[in-house]
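I have placed the structure first, in the form of structure tokens, so that the comments after it can refer back to it.
Excluded from the complex is one protein chain; the other protein chains are retained at their positions.
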Amino acid sequence: MAVLKEVQQNYGKLKQYINGEWIESRSTQVYENVNPATGEVIATFPSATDEEVNQAIESAHAAMKTWGAVPLRDKAKYLFDLRQKFVEKADWLSRILVQDHGRTIGEARGTLSRCIENIESACSALLLLTKGEYVSDLAKGLDQTLYWEPRGVFLIITPNNIPMHAWSSFVPYAFASGCPVIVSPSKEDPLCAQAIFEVTREVAGFPPGLMNLVYGGRNVNDKILSHPHVKGVGFIGSTDVGRKLFARAGELGKEASINGNGKNHVVLTEDMDIKTAVNGLLRGCYGMAGQRCLGADNLLVMDGVYDKLKEAFVAASAAMKMGYGLDESTELGPLVSKKGQQKVIDFIDRGIADGAKILLDGRNATVKGFEGGFFVGPTVFENVDPDMFIARQESFGPVANLIRVKDIDEALDLINNKDDYGHSACLFTQSGAMARKFTKEADVGNVGINVPVPQPYAFFPLGSKNESAQGTAKTRIDSMRLFLDQKTVTERWA
Amino acid sequence: MAVLKEVQQNYGKLKQYINGEWIESRSTQVYENVNPATGEVIATFPSATDEEVNQAIESAHAAMKTWGAVPLRDKAKYLFDLRQKFVEKADWLSRILVQDHGRTIGEARGTLSRCIENIESACSALLLLTKGEYVSDLAKGLDQTLYWEPRGVFLIITPNNIPMHAWSSFVPYAFASGCPVIVSPSKEDPLCAQAIFEVTREVAGFPPGLMNLVYGGRNVNDKILSHPHVKGVGFIGSTDVGRKLFARAGELGKEASINGNGKNHVVLTEDMDIKTAVNGLLRGCYGMAGQRCLGADNLLVMDGVYDKLKEAFVAASAAMKMGYGLDESTELGPLVSKKGQQKVIDFIDRGIADGAKILLDGRNATVKGFEGGFFVGPTVFENVDPDMFIARQESFGPVANLIRVKDIDEALDLINNKDDYGHSACLFTQSGAMARKFTKEADVGNVGINVPVPQPYAFFPLGSKNESAQGTAKTRIDSMRLFLDQKTVTERWA
Amino acid sequence: MAVLKEVQQNYGKLKQYINGEWIESRSTQVYENVNPATGEVIATFPSATDEEVNQAIESAHAAMKTWGAVPLRDKAKYLFDLRQKFVEKADWLSRILVQDHGRTIGEARGTLSRCIENIESACSALLLLTKGEYVSDLAKGLDQTLYWEPRGVFLIITPNNIPMHAWSSFVPYAFASGCPVIVSPSKEDPLCAQAIFEVTREVAGFPPGLMNLVYGGRNVNDKILSHPHVKGVGFIGSTDVGRKLFARAGELGKEASINGNGKNHVVLTEDMDIKTAVNGLLRGCYGMAGQRCLGADNLLVMDGVYDKLKEAFVAASAAMKMGYGLDESTELGPLVSKKGQQKVIDFIDRGIADGAKILLDGRNATVKGFEGGFFVGPTVFENVDPDMFIARQESFGPVANLIRVKDIDEALDLINNKDDYGHSACLFTQSGAMARKFTKEADVGNVGINVPVPQPYAFFPLGSKNESAQGTAKTRIDSMRLFLDQKTVTERWA
Partner (left out) sequence: MAVLKEVQQNYGKLKQYINGEWIESRSTQVYENVNPATGEVIATFPSATDEEVNQAIESAHAAMKTWGAVPLRDKAKYLFDLRQKFVEKADWLSRILVQDHGRTIGEARGTLSRCIENIESACSALLLLTKGEYVSDLAKGLDQTLYWEPRGVFLIITPNNIPMHAWSSFVPYAFASGCPVIVSPSKEDPLCAQAIFEVTREVAGFPPGLMNLVYGGRNVNDKILSHPHVKGVGFIGSTDVGRKLFARAGELGKEASINGNGKNHVVLTEDMDIKTAVNGLLRGCYGMAGQRCLGADNLLVMDGVYDKLKEAFVAASAAMKMGYGLDESTELGPLVSKKGQQKVIDFIDRGIADGAKILLDGRNATVKGFEGGFFVGPTVFENVDPDMFIARQESFGPVANLIRVKDIDEALDLINNKDDYGHSACLFTQSGAMARKFTKEADVGNVGINVPVPQPYAFFPLGSKNESAQGTAKTRIDSMRLFLDQKTVTERWA
């Protein structure tokens, strides 16, 4: 637990990062950053003052020029160097992530791998996707070129559930595109942002102002977005907040990539391998304590396998080991915050009130030695009507709903008509034909076949359909489309 | 003039095209469609009723399935067939375009070439840009695929200046993407839309509902956009209207590609070839009677060549032959409407009132035999201050402003600080170094070197920066990003 | 049968096409072109003289300049026009193909669709794949561009089995790349080449010399390839001839794409749908009388389904209707030539001599009214040892070998160790896992899952591995890599 001490000593009072320096805020507002496994305050942090926000914007604006003047091959060098910094600091970052967010150390290591993959993907994008196109003699003597140029400074808003992964889903690509950023992290786990900046600033070639970190969340976001120097926003969070942000960007003449909620279905068929499926469901339903956008919510189980699956799944769920994430044997960590914990408990209450049958109840979960932690145990419902609140809304906790279906068509009907978000859907089967049908017909952004969490690799976007996303440019490698603008050149010299 | 008669007989009363049929509207509202060279009414047209709007939307929604069920290679066949229809009807469409919009027959033929190029580009996009990506063994036994799927029904809003070109900048790509459209044309020249639909409907393979045509402009646009079946909007028009539309799409959770105004600069340097430049300027300033978004507005002329250029340009401007577009010898046609004509005259008045010196005055231009036409002659100002109204706002008429600059840096300073739109900028020079500097530093979407109208080919987007556009997906081939959505599939079979 | 008469009248004496004109050869050598269904001579043709070969090369060389001077957008226009000519003449070409090659009219129509798809794919390739790449400020002030330029004149050698499809697999792409061609068709069916040239020459924009047609086969091929103006060869034919050609090109410093034989396997598993499989096998084994490179040869049938499959397949094979291809009801046409027929009969004899058991014997097949035709009926062997001649060598006739296997591993072992060509392999199954395993592990260029002939679309290469191909550039869209060469430009203006 030495790390916790290090964290408390070094980061007791979080600073903002502006124009290449750690700045102590003049703000009198102080927020507390809590370790969700212990309930202890591990750091405090401010809400940026207007002046600090403006400094961040001005320094980012200035960095457009300095970073723009760095030749492509040097930009590449620095991005590859960034990847190396993350490799070297992956363990340290993982431990910070556990203490700030609550997930298990194994999950945190996985997250760091995803972050590194995003940086690697951004390295590739810089070299291969920022290339322009050239055409000679389109008409007689007329040549045309298409360039990609950075749009400008971007606001990047990261959510509390994936504070590091969200950073990596935008920022390395912004750098690759030539765009400075102002990062505004969730108020639940700002220490993660702090740690990311600590590592990133070690890359010697990044000019001051290329990246800025300000605290305050919604307090500061609109100030940033409405500043003329800021050209758009990359957002991961809730659909509700995102929609408003998108409309606001629209009024302001700016660009946005909005990534919101999901209410994901997993279809379990009679011909699947049950053991594989149940193992997958544990990860899908309880991974990151149910706080991932691709996590499993509604389990659509076919009649013929319903009883068997239910029995195996409930038993396996009940056996999950809850605890502090830094303990290597822990399988399920706490919710990110007291508020988060309460929302999940309310969600479960609502399910019961609406008539669903609770098979496993995680509301009173406690972990010895961590009585102050925000834990909720694995929770399983059955007799869930597809129109119930718990079947339609995200729980953002370790809650699974068993729903009986008679065939793949009924399953697809529920997915396509009851899931407004359209974020993801999975199927466990051995049939090539059923897999193909499901893949084509499920109206969701991410499909999984025999996998519980259909997480695409960094060189793909996170697919997102319907209400789960807005803006034609998405995250990861696809965010290059957010950050880059097109310029054409038509020349005649002959 | 036989064509005019044909038009009047066949199209006296324009119909709407809904669900694969020409429908007579039940609306009692009647608009008039005027030939701007003669002032005669050539057709009347309705404003779609709510029921008609809904029919269009429902039929488009139904076409998502029918068109979606058409295999790729058949879709390709039909798009290539569409190209052939346009080749065969190019002359007829050109003549319609002249009579409805007013441009010269030569300009109209050029437009049809651009339309055909867009269809050809959409054919290519269907075959090569709708391909998904596939990766095997990303992790052990794990394969991933990225698909592109059509988003849904789109509203396409076309402006009065490029009624056919705007159609071709979106619609063939929508078809290639799998998206049905509802086209809402400008109320100034709806006959052009009618004619386009006449030709397009001849492609046997396009299912009913794939394309719908409704009249009414702003009256109907919001009804369409706010319907749940409609997933977004492609718009070419004014920045003001577009910005509002984008914000509205944002509120509704929809996608938009907005393409607005331009106030374009041409820099004329001491080492250029004057004759080439003057010829280019005639096309840039007066082409389509100044009603093109890439047309030239402010001519930034270097000291050393100012007098010579001025003399040559004014003389050449004065010699332009104005007239009816169907007359092959005509070099300059009328404005699209009486209102359009008046706005240009007001614009010129304002320039004089603000103190600019008028060198050539087109306000009282008349054409013998076409006294009812909406003509404005070539107009040239000098002593134009860069902050004057006429230097900052689009004239949308045949008006050129001569502005004296001392060097390329002053020219770039004006372009980058006085042109809010950032649509295009051109340079005439013989110097490779100056061309390179200009290309890199001009903060506009389309750069021209020794060309007056930097029109990119259909397989490039129309570059657009700053206030000239909004939305990360642009027009032409880039509109594929508007119409297509991404889906990922993660599979494990091993 | 009117077509036959038209053919005989117009094409009794085939001409060569050189420098944009049909030229009567001065050669005294005369070959006969026979209708394989009737045995009648339908045309005679020469072997090009040295002078004629040189004229063809010189005209092609001259066309490099004229075609090179045609702007990209006009090249596109002409290629799209070519597509339209093929659409209009598809029926006529199909009938010629039947009479010259012998396939059924249905097969011929399918071929024409493939040809048109290739032209459409070449249209797309011209617009989207000939674009260069551009990078700005790689180092400070240093820009780089990558262009694609045509390599020069190419020799295109087409085989007797797919005289039109082979043409379309190279020539439209050569045009798109800017490369003139000299086509040297097989001596078995030169009329097909003649007909293709008749249609292609109608495209007004193709300059003289862009395409040339000479007869003589191997007599003339080396003369052409060794001429300094000729930069390479595209070949579809036998692996033996191809290998020599590739080595010869190597000595001469030229490029080559060689596409040779296949000995293809179809694996039939216990969980497949038998009816689908048998229907597929009829097409795979007997389509084009077994003369297609992707046709099925060895049927690897799993124990549990062997007897059932055998019974159904032999019965269905025996019921195939043989006849003249122009008869719409014909299911199986003749071999392309007397020699081809004899080779198949010898192949069957060899199988019997080597100890395989013949279940259905097509050697004495006759068709009433077409007693002079080169027919061989459906032939099925069993008890075929995987090392027998008939199991290792291409039959190029309607011959199927039933081989019993115990599981997918044994099947893959045979495919990967007994098929030297590695051209294609298919599997019929319902299992997603087995399909995935087969796809990854079969060391062949083209895999089929539940399809008997894994023909990729024109915008993919024909995959080819091991001895079935040589040269890193393949056919169809991939032949762009054969025809185009790369040029880089490094510029510093700052």
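Lettered A, B and C in written order, each chain numbered from 1.
In the analysis below, a contact is a pair of C-beta atoms (placed from the backbone, for glycine too) under 8 Å apart; a residue touches a chain by one contact, two chains touch by 3 or more.
Note that the structure is a prediction, hence the values are computed from the model and not measured.
The missing chain, though absent from the view, touches A, B, C when the full complex is examined. From the options B:15, B:131, B:244 or B:350, the residue with contact to the chain not on display is B:131. For the chain missing from the display, the contacting residue among C:321, C:357, C:406 or C:487 is C:487, taking the whole complex into account. If you put the hidden chain back, the residue from C:39, C:106, C:205 or C:456 that touches it is C:456.
Take chain B: the residues that touch the chain left off the picture are 69, 71-73, 130-140, 142, 145-147, 429-433, 435, 449. Counting the whole complex, the residues of chain A in touch with the unshown chain are 72-73, 76-77, 80-81, 83-84, 87, 113, 116-117, 120-121, 123-125, 127-129, 131, 136-137, 143, 432-433, 435-437, 440, 457, 459, 491, 493-494. Contact between chain C and the absent chain runs through residues 133, 135, 138, 142, 144, 146, 243, 246-251, 253-256, 435, 439, 444-451, 454-457, 459-465, 467, 470-474, 478, 481-482, 485-493.
Just so it is clear, only the chains that are shown with their structure count from here on.
Chain A and chain C, compared by their mean Cα positions, are separated by 50 Å. Taking the mean of the C-alpha atoms as each chain's centre, chain B and chain C sit 45 Å apart. Contact with two or more other chains is made by residues 72-73, 131, 136, 432-433, 435 of chain C.
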